[in-house]
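As you look at this complex, bear in mind that one protein chain is not there, while each of the others sits in place.
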Amino acid sequence: MAPFIRLTALTKKFNDVVAVDDLSLDIDKGDLFCLLGASGCGKSTLLRMLAGFEQPTAGTIEIDGQNMAGVAPADRPVNIMFQNYALFPHMSVAGNVGYGLRRAGMRGAALAERIDALLKLVRLAGYGDRKPKQLSGGQRQRVALARALARQPKLLLLDEPLAALDKKLREDTQFELVDIQERLGTTFMVVTHDQEEAMTLAGRIGIMDNGRLVQVDSPRTLYENPKNRFVADFLGMISFVEGRVTKATSTALVIDSTPPITAAIDQQRGLASQPEKGAQVTLAIRPEKISLSAVATGAVNEIPVIVEDLAYLGVASNYRVKTADGQMFKLQQQQSRRASKPLEWGDAGFIQFDPADVIILP
Amino acid sequence: MPRHLLMLNRITGANGRRLLVAVPLIWLALFFLLPLLKTLQVSFTTAQRSVPPYAPLWGFDDTGFFTNFTLDNYQLLATYWQDYIGPAGNSIKLAFFSTLVCLIFAYPMAWWIARSNAAWRAVLLVLMMLPFWTSSLLRIYALIGLLSPNGFINAMLIWLGIIDTPIRMMQTDFSIYMGMVLTYLPLMILPLYAVMVRLDDDVIEAATDLGASSVGVWWTVILPLTLPGVIAGSLLVFIPAVGEFVIPALLGGPDQLMMGKVLWTEFFRNRDWPVAAAIAMLLLAILTVPIIYARYQDGRDDRDADMPTGAS
Partner (left out) sequence: MTGRVSLPVICLGILGFGILYVPMTVMILFSFNAGKLVSVWSGFSTKWYASLLTNEQVLNAFGLSLFIAFWAATIATFFGMMIAIAFVRFGNFRGRLALSSLSSAPLVMPEVVTGLSLLLLFIGMESVLGWPAGRGVDTIIIAHATFGMCFAAVVIQARLRDFDRDIEDAAFDLGGRQPFVFFSVTLPVILPAVIAAWLLAFTLSFDDLVIASFVSGPGSSTLPVVVFSKVRLGVTPEINALASIMVGIVAASVIGGAFLMRRRLLKSDHD
């Protein structure tokens, strides 16, 4: 069965600028998909093409088997929740929410009932008569959401939904959004530049760079198994070590760093090709996989370091440590009462990490 | 990025757009451009006792095609140039200095309004706009009551014993300048205000922080940044001022003869429409350069605002 939403070789050019470059993507029904990328990567253009405000230069968009070429935004089964909400300032909340329904021909009691149900869904019951300027930011967002869900679209596009909210509100809204999506079963596509937003909300994330999709996977896979350096660096913190392979077997390889670092080769991860002895590779390790202690234990991948910098975050501390030959590592250590006196600036210590935690990048 | 171009194309159709552009365009071509062309035409004919009081430029009669094309009117302007070119020069001179005087008052006023707090600013704006909304004719009329030999100021001064005989204020360059300021001050203030209100305080603070004196800050930072407003306001005042009629008619004497009044006199008193038309063409010729310059400035702002280049 064809996927619910299928983008095939989608391209968009503005004069000579290629905003979206031969992009293909499949999304299943009921997915909460997130398009993640920095500003200028083309995600906004892609969003507008899906909604129908831009026409692709090449490629097709199919939603539920229907080709969207030449279909006006008003006729598509797609609705947008805008980043700055774009509420109609001269209409009440009920007027805003009901706009799309009235366009579809709904009137009278049926219309009023549906509006009430939608307001209840976003926890704004009773706010129907208020005007947008009388609402807080979070409330306005909920009106925008209700309005976009009114026509029961097959695809709901959310443009940076949490960007305008403060931290506390953001956390609450994150869970609410996921909750509503699960309840309704609507396919959501969130477009954002905020990693945390993407990681929290999405079932699958597509990382975009320069108009192309670099990797599409679950948050966990993206984090633990990034396909290339860009994705690895894009999400969260990471430490890179470059080197030449000195020893390679089917289960592990060693590079020529000082001291040598061993990386386990996980066949399930499916590295494109087995690195050979003498080949140049980049290894990467996530900060929470590195432990720091004052004494050496003699384990594999134990490297003597000096603490360059440290940031105390309460829950954990972020360290930047430097090895003898200038290699930097970033690591995060949980505050644990059992630990001995934590290391401070300038202290010498040893970092260690498991070969299985090392990511091998092409 | 023409993000709405395709949008509108699909929704309203190219024809809807063309109509929206065509209707006002045709109206303006008909009721603004065509009249100017007609004026040009009439300026090449001769006056005669008929209705209308000028000879047709061309036509057909028993002898075939005839034309009354003549350059007499322009020759008249050249021959009696003191009566015509003189006032033209006068118009330019008076308009120029009026613009300057307006600027001198408008600049501090606009600064004051722009830099006041929100409540005070609203009050000052209304106060400033109020005269603008009242008829300029009335404002000038009020000025007559003030400046006449038997007007209010003279009456006051005599009553206070400061002078014995009335001082002459009417029908002087001074009364013209006063009239111009009264009429055009709001027009000069508005563009200045618009520019000043967008001025970033931080920029001024930075200049002061780097050692500039008050005058230095003004000369090196504020003036350059407000210059677009100065230019816009000056053009907005200068160009119509050159062709002003009411002010020289009511406040000016024979020494303050301006083109507007000359045209009016030729038309209404002498009933010499062709000459009046020629004067109108002369006025336009004088103002072509400033008008094109003003259009050029406008066009630059237009393009920047409505058609930013590059993808967003």
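In order of appearance the chains are A and B, and numbering begins at 1 in each one.
We take it that a residue touches a chain if its C-beta (ideal position, glycine included) is under 8 Å from a C-beta of that chain, and two chains touch if they have at least 3 such contacts.
Note that this is a predicted model, so its numbers are computed, not measured.
Here is the thing to keep in mind: the chain we left out touches A, B in the whole complex.
Residue-wise, the contact with the chain that is not shown comes from B:Met178, picked out of B:Ala47, B:Ala88, B:Met178 or B:Leu257.
Of the listed positions B:Trp58, B:Trp81, B:Phe152 or B:Trp219, the one in contact with the omitted chain in the full complex is B:Phe152.
Residues of chain B that touch the chain left out of view are 2-5, 7-8, 11-12, 16-17, 20-25, 27-29, 31-36, 38-39, 42, 52, 105-106, 108-109, 111-113, 115-117, 120, 122, 126-131, 133-139, 141-146, 148, 150-152, 154-155, 178, 181-182, 185, 201, 214, 235-236, 239-240, 242-246, 250, 259-260, 263-264, 267-268, 273, 276-277, 280, 283-284, 287, 291, 294-295, 298-299, 302, 305-307. In the full complex, chain A makes contact with the omitted chain through residues 51-53, 72-75, 78-80, 82-84, 86-90, 99-100, 103-104, 130-131, 133-134, 147-148, 150-151.
Simple rule for what comes next: only the chains that are shown with their structure count from here on.
Chain A and chain B, compared by their mean Cα positions, are separated by 58 Å.
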